[in-house]
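Take a look at this one; I'll ask things after.
As you look at this complex, bear in mind that one protein chain is not there, while each of the others sits in place.
Each chain carries a letter (A and B) given by its place in the written order, and its residues are counted from 1.
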Amino acid sequence: MLLMVEVEVRNVSKNFGNFKASDNVSFSVERGKLIGLLGPSGSGKTTILRMIAGLETPDSGEIFIGGRKVNNLPPGKRGIGFLFQSYALFKHMTVFDNIAFGLTVQKKSVAEIKSRVEELADLIGLKNFTHRYPLQLSGGQRQRVAFARALAPNPELLLLDEPFAAIDAKVRQELRGWLKKTIHKLGITAIFVTHDQDEAVEVADEIIITNRGRVEQAGIPVEIYQSPKTPFVAKFIGESVQVPDCSIFKGFDEYESFAGILRPEFLEIAATIDEMPQPMPVTTERGIVRGTFFRGSVIQIDIEVKGQLLKGFRGLEQTTLHEGDEAFVFIHKIYGFDGDKTTVIENAAKRGESVVI
Amino acid sequence: MREPIWLKRTLIFLAASFLFVMLIMPLLLVAKEALSKGVDFYFKALTDEFALKALYLTIEATISAVVLNTIFGLASAWLLTKFDFRGKTFLGSLIDLPFAISPVIAGLFFIMLFGRLSPLYPLLQEYDVAIVFAVPAIILATVFVTFPFITRELVPVMENQGRSEEEAAATMGANGWTIFRRVTLPNIKWALGYGIILCSARALGEFGAVSVVSGHIRGKTNTLPLHIEILYNEYNFTAAFAVASVLVFLAIIVLILRNLVERANKNPVEEEIPTDDKNSSELKAGVAHG
Partner (left out) sequence: MFGKSDVIPGRRLTLGITLTFVSLFLFIPLASFVLFASGMGLEKFFAAVTDWRNVHAYGVSFFCALAAGLINSLFGLIIAWVLVRYDFRGKKIMDALIDLPFALPTAVAGIALTTLYAQNGLLGKFFYSVGIESAFSPMGITIALIFVGIPFVARSVQPVLKELDPQLEEAANLFGAGNWTIFSKIIFPELLPPLLTGFALAFARGIGEYGSVVFIAGNMPYETEIAPLMIMTKLEQFDYQSAAAIAIVMMILSLSILLGIHGWQSRQLKRIGGVVGA
């Protein structure tokens, strides 16, 4: 199958005064993919989205949509649909007129507009609400109207700025699934901005992680989770504890001092050494339990090892640990930092090296 | 805070009596004095040649000021709220300046600009253009004193609306005029209406600035407020109050319009707003049908 590139961002930079919103950003998006631009607030993700839409102008670099350079095209001529964070629905127009706006501007025939609006109203499940005004809709309904409005002129590319930020937590979950399914069904390319990693992981086919105006890493969610390329990505994705010197731990002591992070699932916490899958004292640490927290499906254990407070999980069926108990800790691996790179470092026991027992 | 009933009653009584003495009594007095020589005299005073001419001039100045300030108000509010540029705060303060300047001084500005001591004066004389002590200066002075009115009403409303609706329209390819007419104007129509009402009220009644530049030429450069002054100074009190009663009537209409506009602005569309709980069923239906 030939993969077509729908969006290409090439060496784009953008400053607001002294603030580097985008710093030499490059990436490309394949046709039909749903992409999540993920990053903390102020990381420049919304600026990238707005530059693709033409709502901001890059200081340098090029942007291509569908193979066409769009730097000098106004937003209305780029063939995009944009979903604003606040939805930006026209307050004084009905749902019908809101969805129809883009088509009206293009001077489509009344019959064509009517059938397209009805089709979209049906798609978003608001067929009976087309006479209402935005203020008479719930948050979730407004979001879907904005979605339909952006889709109405059949854009090649849909851009969504924090599409779920303004919606109640309860409905958000449901809308995420709906949006993903609908976008795939339509076969449209879409890029959405979010600061919520769960949302990005759940909805996106691929994630682009931004930080301080730069792209840190791009890839499919599992890959990013399993092999973060930079310290920032390692810290930003998933739960973690950062340790300034990881060479203090058994199993990692042949390395020179290095900083790194440990995910809870990298830790095996056992009440007795026999509970350990690899009961090797040379590579197993002892620690004191400092806190236990019920987390639904697991119990989180905060455990102090060599003066470092680490975090791990234990199953509900395992013997209960209490604060102050001594326990055994086996560290499977660590994401070690090496400048602005991250490398996975396995415990000596797992590297299969000869270990004297 | 629960204040005792006597305190509440005293405060209401104080407020009501203050407003009665300061506002209602003058209004009632105008009506009483205007009719003190009977209805015939009243209508004769109103249809007096000079009164009518003053009325026409007042209307002319008011319409000019409202039209010019509406154009200016829309343009400046659009500029101040839709774009960022250096000197924006300064421009905003400059537009507000006429609020801080006495109307008499405003009149003085135009005397300095076009009057006998102006470098422009010989030129104006040569081409026989009368500005000061003529209708143009009356219009200029009226525009000056009402200059900030419409901008001031529009800017906070447009600031509040933000830019995203206009941006959304632009991403769908709408041009400037379409964006203004279909997206912006419906959102600001009440504020614009209110601004126009305020501007008209002030323009109708402007006295100080117009008094300085008009030259008080009866039948030529007298507006209604100036006509009232002349009648009053000639001890023709009943006629003065008769003309004044017309302006009182207009002022009351302005107040009523103001209230209607405010009320219309406050309750847009009141219907039950659905909660998101209902969404579930809609959503599933949507996916299934779509």
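Operating definition for what follows: a residue touches a chain if its C-beta (ideal position, glycine included) is under 8 Å from a C-beta of that chain, and two chains touch if they have at least 3 such contacts.
Please read these numbers as outputs of a predicted model, since none were measured by experiment.
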{"item": "Omitted-chain contact residue, chosen from B:45, B:66, B:143 or B:157", "value": "B:143"}
{"item": "Options B:52, B:67, B:112 or B:264, residue touching the unrepresented chain", "value": "B:112"}
{"item": "In subunit B, positions touching the absent partner", "value": "1-3, 8, 11-12, 14-16, 18-19, 21-27, 29-30, 33, 68, 71-72, 75-76, 78-79, 82-83, 85-86, 91, 94-95, 97-98, 100-106, 108-113, 115-118, 140, 143-144, 147, 163, 166-167, 170-171, 175-176, 179-180, 198, 201-202, 204-208, 211-212, 224-226, 228-229, 232, 237, 240-241, 244, 247-248, 251-252, 254-256, 258-259"}
{"item": "Positions on subunit A contacted by the hidden chain, ascending", "value": "54-55, 57, 74-75"}
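We adopt the following convention: only the chains that are shown with their structure count from here on.
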{"item": "Inter-centroid spacing, subunit B versus subunit A (mean Cα positions, whole Å)", "value": "52"}
{"item": "Complex interface listing, subunit B residues touching subunit A", "value": "162, 164-165, 167-175, 178, 182-183, 186-187, 268-269, 271-276, 278-280, 282-287, 289-290"}
{"item": "Residue numbers on subunit A that touch subunit B, as the complex places them", "value": "53-55, 74-78, 80-82, 84, 86, 88-93, 101-102, 105-106, 122-126, 132-133, 135-141, 144, 149, 153, 167-168, 170-171, 174-175, 178, 181-182, 185"}
